[in-house]
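Only one protein chain is missing from this complex, and each of the others stays in its spot.
Let's turn to chain A:
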Amino acid sequence: MGIGPSTKETTLHHFHDPLVREVSNDPDVDFLGVILVGTPQDNYLKNLVGKRVSVWLDAMRANGAIISADGWGNSDVDFINTMAEIGDKGISIVGLKFIGAQAGFVVENEYTKFVEDINKSPAGIETEVVGENNLDSKDAHKALGLLKLKMRHDGQVVH
(Lines give C-alpha, C1' and ligand atoms only; values in the text may rest on other atoms or scores of the structure.)
Protein backbone atom coordinates (compact mmCIF):
# COMPACT_ATOMS: atom_id res chain seq x y z
CA MET A 1 0.00 0.00 0.00
CA GLY A 2 1.03 3.56 -0.51
CA ILE A 3 -0.13 6.05 -3.07
CA GLY A 4 -2.16 4.61 -5.92
CA PRO A 5 -2.96 6.30 -9.25
CA SER A 6 -6.47 7.37 -8.19
CA THR A 7 -5.40 9.21 -5.02
CA LYS A 8 -1.97 10.47 -6.02
CA GLU A 9 -1.72 14.23 -6.07
CA THR A 10 -0.04 15.33 -9.27
CA THR A 11 2.04 18.49 -9.54
CA LEU A 12 -0.99 20.08 -11.23
CA HIS A 13 -3.16 19.08 -8.26
CA HIS A 14 -0.82 20.91 -5.87
CA PHE A 15 -0.84 23.89 -8.26
CA HIS A 16 -4.65 24.03 -8.07
CA ASP A 17 -4.92 22.61 -4.57
CA PRO A 18 -8.64 22.72 -3.63
CA LEU A 19 -8.01 22.53 0.11
CA VAL A 20 -5.69 25.55 0.11
CA ARG A 21 -8.09 27.36 -2.23
CA GLU A 22 -11.12 26.83 0.02
CA VAL A 23 -9.51 27.52 3.38
CA SER A 24 -7.42 30.53 2.31
CA ASN A 25 -10.48 32.23 0.75
CA ASP A 26 -12.85 31.81 3.68
CA PRO A 27 -13.40 35.14 5.49
CA ASP A 28 -14.65 33.29 8.60
CA VAL A 29 -11.20 31.96 9.42
CA ASP A 30 -7.77 33.53 9.82
CA PHE A 31 -5.68 31.32 7.55
CA LEU A 32 -2.19 30.69 8.92
CA GLY A 33 -0.58 28.67 6.15
CA VAL A 34 0.17 25.15 4.98
CA ILE A 35 2.40 22.82 6.93
CA LEU A 36 3.84 20.26 4.55
CA VAL A 37 5.11 17.12 6.24
CA GLY A 38 6.54 13.90 4.84
CA THR A 39 5.80 10.31 5.74
CA PRO A 40 9.03 8.65 6.92
CA GLN A 41 9.56 4.91 6.93
CA ASP A 42 11.04 4.71 10.39
CA ASN A 43 8.63 4.60 13.35
CA TYR A 44 10.72 6.89 15.51
CA LEU A 45 10.73 9.50 12.74
CA LYS A 46 6.99 9.01 12.09
CA ASN A 47 6.32 10.04 15.70
CA LEU A 48 8.87 12.83 15.64
CA VAL A 49 7.55 14.61 12.54
CA GLY A 50 3.97 14.41 13.86
CA LYS A 51 5.10 15.95 17.12
CA ARG A 52 6.96 18.76 15.32
CA VAL A 53 3.78 19.62 13.38
CA SER A 54 1.81 19.91 16.62
CA VAL A 55 4.50 22.06 18.29
CA TRP A 56 4.48 24.38 15.29
CA LEU A 57 0.67 24.73 15.27
CA ASP A 58 0.69 25.36 19.01
CA ALA A 59 3.31 28.09 18.62
CA MET A 60 1.14 29.71 15.92
CA ARG A 61 -1.71 29.74 18.47
CA ALA A 62 -3.80 27.76 16.00
CA ASN A 63 -7.41 27.06 16.96
CA GLY A 64 -7.94 24.41 14.36
CA ALA A 65 -6.36 22.47 11.51
CA ILE A 66 -7.35 20.24 8.62
CA ILE A 67 -4.98 17.39 7.80
CA SER A 68 -5.02 15.60 4.45
CA ALA A 69 -3.08 12.69 2.97
CA ASP A 70 -2.77 11.39 -0.58
CA GLY A 71 -1.94 7.80 0.35
CA TRP A 72 -3.24 5.13 2.67
CA GLY A 73 -2.03 2.03 4.44
CA ASN A 74 1.25 2.48 6.25
CA SER A 75 0.94 6.27 6.13
CA ASP A 76 -2.25 5.99 8.23
CA VAL A 77 0.07 5.59 11.22
CA ASP A 78 1.56 9.02 10.54
CA PHE A 79 -1.87 10.45 9.84
CA ILE A 80 -3.57 9.36 13.05
CA ASN A 81 -0.49 9.93 15.18
CA THR A 82 -0.22 13.51 13.89
CA MET A 83 -3.94 14.06 14.52
CA ALA A 84 -3.52 12.83 18.10
CA GLU A 85 -0.44 15.00 18.71
CA ILE A 86 -2.35 18.06 17.43
CA GLY A 87 -5.47 17.16 19.42
CA ASP A 88 -3.41 16.73 22.60
CA LYS A 89 -2.35 20.37 22.31
CA GLY A 90 -5.99 21.42 22.56
CA ILE A 91 -6.21 22.27 18.84
CA SER A 92 -9.35 21.15 16.99
CA ILE A 93 -8.42 18.76 14.19
CA VAL A 94 -10.30 17.10 11.32
CA GLY A 95 -8.91 14.93 8.51
CA LEU A 96 -9.42 14.08 4.85
CA LYS A 97 -8.23 10.77 3.43
CA PHE A 98 -9.18 8.01 1.02
CA ILE A 99 -11.09 5.30 2.92
CA GLY A 100 -13.69 3.76 0.56
CA ALA A 101 -14.21 0.03 1.01
CA GLN A 102 -10.57 -0.95 1.27
CA ALA A 103 -8.73 1.67 3.30
CA GLY A 104 -10.50 1.80 6.66
CA PHE A 105 -8.45 2.44 9.77
CA VAL A 106 -6.99 -0.71 11.31
CA VAL A 107 -7.15 0.82 14.76
CA GLU A 108 -9.67 3.47 15.67
CA ASN A 109 -9.33 6.14 18.29
CA GLU A 110 -11.18 9.29 19.33
CA TYR A 111 -9.90 11.14 16.23
CA THR A 112 -10.77 8.66 13.47
CA LYS A 113 -14.43 9.68 13.50
CA PHE A 114 -13.39 13.17 12.42
CA VAL A 115 -11.81 11.89 9.22
CA GLU A 116 -13.86 12.43 6.06
CA ASP A 117 -13.62 9.91 3.22
CA ILE A 118 -12.55 11.40 -0.13
CA ASN A 119 -13.45 8.27 -2.13
CA LYS A 120 -15.37 8.99 -5.35
CA SER A 121 -15.35 5.57 -7.02
CA PRO A 122 -18.66 3.65 -6.90
CA ALA A 123 -16.91 0.50 -5.65
CA GLY A 124 -14.89 2.36 -3.04
CA ILE A 125 -11.59 1.08 -4.33
CA GLU A 126 -8.25 2.21 -5.77
CA THR A 127 -9.39 2.20 -9.40
CA GLU A 128 -5.96 3.01 -10.92
CA VAL A 129 -7.59 5.92 -12.76
CA VAL A 130 -5.59 9.13 -12.25
CA GLY A 131 -7.62 11.89 -10.62
CA GLU A 132 -10.64 9.76 -9.73
CA ASN A 133 -10.31 9.66 -5.94
CA ASN A 134 -8.55 12.98 -5.39
CA LEU A 135 -9.69 15.45 -2.80
CA ASP A 136 -11.87 18.13 -4.45
CA SER A 137 -13.49 21.46 -3.55
CA LYS A 138 -16.55 19.76 -2.10
CA ASP A 139 -14.43 17.62 0.25
CA ALA A 140 -12.48 20.71 1.31
CA HIS A 141 -15.68 22.63 1.91
CA LYS A 142 -17.14 19.80 4.01
CA ALA A 143 -13.99 19.49 6.08
CA LEU A 144 -13.89 23.23 6.74
CA GLY A 145 -17.54 23.14 7.82
CA LEU A 146 -16.84 20.22 10.13
CA LEU A 147 -13.82 22.02 11.57
CA LYS A 148 -15.89 25.14 12.29
CA LEU A 149 -18.43 23.02 14.19
CA LYS A 150 -15.68 21.21 16.03
CA MET A 151 -13.93 24.45 17.03
CA ARG A 152 -17.22 25.73 18.41
CA HIS A 153 -17.85 22.44 20.21
CA ASP A 154 -14.32 22.49 21.64
CA GLY A 155 -14.86 26.05 22.90
CA GLN A 156 -11.86 27.47 21.01
CA VAL A 157 -10.93 30.99 22.11
CA VAL A 158 -9.26 33.32 19.59
CA HIS A 159 -6.14 34.96 21.05
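The definition used in the following text is that a residue touches a chain if its C-beta (ideal position, glycine included) is under 8 Å from a C-beta of that chain, and two chains touch if they have at least 3 such contacts; residues count from 1.
What we mean here is this: contacts and distances are computed from a predicted model.
Colleague: The chain that is not shown, which UniProt protein name from "AAA family ATPase", "Proline reductase cluster protein PrdD", "Cytochrome c oxidase accessory protein CcoG" or "ABC polyamine/opine transporter, inner membrane subunit" does it carry?
Modeller: The correct option from "AAA family ATPase", "Proline reductase cluster protein PrdD", "Cytochrome c oxidase accessory protein CcoG" or "ABC polyamine/opine transporter, inner membrane subunit" is "Proline reductase cluster protein PrdD", the UniProt name of the unshown chain.
Colleague: Among A:G33, A:G90 or A:G104, single out the residue that touches the unshown chain.
Modeller: Missing-chain contact among the listed residues: A:G33.
Colleague: What is the set of chain A residues that contact the non-displayed chain in the whole complex?
Modeller: On the chain A side, contact with the omitted chain comes from 1-6, 8-21, 23-24, 27-41, 45, 49, 52-53, 56-57, 60-71, 75, 78-79, 82, 86, 126, 128-132, 134, 136-137, 144, 147-148, 151, 156, 158-159.
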